[in-house]
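A single protein chain has been removed from this complex, and every other one stays in its place.
And now, chain A:
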Amino acid sequence: EVEETLKRIQSHKGVIGTMVVNAEGIPIRTTLDNSTTVQYAGLLHQLTMKAKSTVRDIDPQNDLTFLRIRSKKHEIMVAPDKEYLLIVIQNPCE
């Protein structure tokens, strides 16, 4: 079932890679190669923590639900949770 979900996400148009990272930034499941995964996991984990704390600082009742980073080449989507992080990289253009 976990596989199915991940496979479904991966099969969307333009998706370059998907990975699941735990709360400490250690990758659990990934479709990219090891070095890239580790890099993405480490950097995005920190960024997500920062974003979360930002949102919380502004309004303590608020919480971060989704983080999307749009760059020139692709879009990185991070869905945070209490223990895990789902990172998807997609190329939106043709």
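Note that in this section a contact is a pair of C-beta atoms (placed from the backbone, for glycine too) under 8 Å apart; a residue touches a chain by one contact, two chains touch by 3 or more; residues count from 1.
FYI, contacts and distances are computed from a predicted model.
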Q. Quick one: the chain not pictured, UniProt calls it what, "palmitoyl-protein hydrolase", "1-aminocyclopropane-1-carboxylate synthase", "Trafficking protein particle complex subunit BET3" or "Dynein axonemal intermediate chain 3"?
A. "Dynein axonemal intermediate chain 3"
Q: Using the touch definition up top, pick the residue from A:Asp33, A:Asp57 or A:Asp81 that touches the left-out chain.
A: A:Asp81
Q | Contact footprint on chain A, counting only the chain that is left out | A | 1-2, 5-6, 8-9, 12-15, 20, 22, 24-29, 34, 38, 41-42, 65-66, 68, 70, 75, 77, 79, 81, 83-84, 86, 88, 90, 92-93
